[in-house]
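Every protein chain but one is kept in place in this view of the complex.
Naming follows writing order (A, B and C), and every chain is counted from residue 1.
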């Protein structure tokens, strides 16, 4: 097992990156910046960091952006950067959900690659339009379903793909949290405010915020998308406008079955994303809170505990590892791997070379699949919990 | 914390017990006998141990039963024992599911208390008739949903009852196994043979064998029974006649929601019964494979790990413990607690005394609830996965 | 994997057992009785249950002993039982440590097999005399180092013996508890009273009570006894007369090294007995609180988790299992296995047959080894922590 060679890049090798959203007080913007910086493959050189001009300026100063590249709006930024010889090659979109689509359109149309937070849009229609635009422009679109960057998730996907579990029968995905157990959106929690507001978050609460993560992870590992779902979305906290708990049954082509549970009111759970997959020959289990471990069971044999980059780790895990096994990597490293893969893809695009099959990242099509899942689940729940085709 | 005082009883204090089923080669019969013996409160003195006369005789000899009290049929046994001055006071029914109801009727009508394995019957109709008969005869009926005997389950129930978790919102129950991943019922596995045979097991496979356990456990701890369920029962192994996987959504009065999953084909799971309950103030988690632990979370506080009979264990757990904490008790001890509770109930019945509220065991009503759950789940699944009222 | 066939024995097959100690209020006596009863191989028919006559009588009544077989002293009991045609075949000694040796002598000399709690005696001299007497009388002597009865410990021993770990390099044993963190022996805790009293416990506190368990377990699994030890015994609680914490380094023939820690003041530990063994090819790890699991590591391969009676469990584990894997067995079952092995040995002795090599129990020689370990550790500590030969 050899862990991934250093990904560090000399000055010219680095990719010029811009950011929309992520000003002072934001959470996910800082995460994207650390992720971009960790492997030294990007230079953040421009931004429209906030819709509030004063906050935008202050945030840009914090980050050491040149004054003239701190923009008042994303449209201005797209236009100006496209016109510069040293303009950004890619933009990271870290604004609330409802802004994702218009920002992405602006930059794609300006010929700039897009790295976008999830969920991709707030409607299937928007998502379909975005798919079309990506195809038309030929630019890259990387969706930061960051859990796909965890090394043991890479190994899980590789093992399923290699038939180690046999034919898949069961997919059990869950993502319990407890941070919305009480109505914290009324007491100044910014993250809670916009995530529980339909105008900014879209038609789904827990389902859009974390349900899609669980859904995407299951699809990434198994390669399966359900044909039909049945959902009950519940709002447990009185007065809240969006669902804070989601229970879904899934039916896959070929007869596999799944369950998915996402909750923001399950006291004692922080970010309990968990995936279990069972096939005719074996099973696997992975837990986001302890991401350096992957349990593999083969029928009739003792369970095996694979560790990231450890003895017998698969090359798919080792390739995206940075430190030896037993030294835990975490959330930021998994996120950074999405950026490292994006960097490879952007560099390949620069030179017109084909991308190796080992380079993996969620695409605009995955974003569309996520939106279709949300729409089907919301429709099912509104109809009282009926089976709805995912399309 | 004081652990339960010795339950041992001198000769006269012991209860005379008979057994139907449980001959050589059976599994659960031996478990019942160990459970009855462990606290020294029962004497096994009579049996109709097998429907095969030779096996019945040989089994009786193994157990040291007097020849004249090894019977060829349960009807003969009920009649003869009722007529003896030293006849059995209670009978343990450990035969396959389809025999439970007729055997129970025979002994109840003969004035003998019944300790019966689960599921109680193979139909709701049979179960309703049994409830009526128990009420009519006034005899005790103890259903061995043995997981209710685990000390930390007693504490979990007590904590929910005391409002420690607030109002219950979510119930997550699961019972994954993997022993039926392949079609072992064709290769001489006796346990698999009858459990996958509708004639002996009833209309439910996994749902009757383990789904009811998960269902009963959730009800025991939370005090809640669902109003509606939606189920998909799946037979994954080609050729098998009954379901080997069960996925259920549950709706409770008052708005609580639940999910239940039971599987016999989830590779890597042995007896993974797990219960999680979440309320407005807290959450709990318990795992049958590690039964001496109970996780309690209170919103905004660090998780607490309660141990059986350990520091701060609740008296409800300590009362049914035998050894100090850190010395694990397991499946047989939990099972024995059902028998110990039964012994207390039978002794109270002997003397006409009322039973203390701390004495707990699953009753004929719980058995009926389980049958109603099975029937509703089977009906829902047959209808393609629709909501069905549990009644 | 087939789990052990039923061990239940018809009336005549059972072994007539007596008990010295274990009257009302005692802990370990009740454990021995459950252990003897669990597999239905013994009948408890006689006892000298307490040195206090009134308590002895009351305890005998509780247990349903015949009045004439409840004795006022162990000498009287040994004599009377030896003279009866239906006298006891074996005696269980569950009195405090300082009584073990004289009681054992009395029964061995009366031709009665002995099952004795640990530590075997309070001095090496007593232990050596006992070894000699056992050899002279030819009776069985079973020392209840009960942890050797755990199925996964049986498998661990078998795997080491089969060379699965290669040549052993390191032995790490520990047994932390916390029940003596404060001076509870002054506040009515009977267990604490005699265990901290040199007159009843001998010269070792923690080292005799739990250190010997850890020592015996390591020896049972690895087959190794150290040549030299260096110990520091500490009494942390002011006023206490015996050590409540023990730290030991061990040197084995051939160059293997070990560490042993036993403590009664390590807050948060209940009965944290843990064994780790490392060799040139592999390692193992086992924890008493979760005894149904055995971790096996082979150099360069992913860790394997073996489960009791589960997939790929070794026959040595399955033979001493009672219920399927995933249904936890615990402390009492492990203890019962010592009794089940004793029963086999006693029955073989009845008939003059040789004992199969699979029948395992700690012997008088193991008891002597334990006493030598205690003596060496106490001597080392008194000398300020120097290397002392174990002999």
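Here are a few things to note about the model shown:
Operating definition for what follows: contacts are C-beta pairs under 8 Å (C-beta built on N, C-alpha and C of every residue); 3 or more make two chains touch, one makes a residue touch a chain.
For clarity, every value in this text was computed on a predicted model and none was experimentally measured.
For the options A:149, A:291 or A:385, the residue in contact with the chain missing from this view is A:291.
Contact with the chain not shown here comes from a single listed residue; of C:245, C:316, C:333 or C:366, that residue is C:245. When you scan C:17, C:265, C:311 or C:377 for touch with the missing chain, the hit is C:265. Taking the complete complex into account, B:299 is the one of B:299, B:335, B:373 or B:387 that touches the chain left out. Checked against the hidden chain, the listed residues C:283, C:310 or C:324 yield one contact partner: C:283.
Residues of subunit A that touch the chain left out of the display are 6, 8-14, 24, 27, 30-31, 33-34, 37-40, 61-64, 177, 179, 269-272, 288-292, 307, 310, 322-333. Along subunit B, the points of touch with the absent chain fall at residues 296, 299-307, 310-312.
Where subunit C meets the chain that is not shown, the touching residues are 165, 169-170, 172, 178, 181-182, 230, 232, 234, 236, 245, 247, 249, 251, 255, 257, 259, 261, 263, 265-269, 276, 278-285, 295-299, 303, 384-387.
The rule is simple: only the chains that are shown with their structure count from here on.
Homomeric contact subunit A/subunit B is classed as same-residue, with over half of its interface positions used by both copies. Of all chains, the one whose Cα centroid sits at the greatest distance from that of subunit A is C.
With centres taken as mean Cα positions, subunit B sits 44 Å from subunit A.
Residues of subunit C in contact with at least two other chains: 307, 310.
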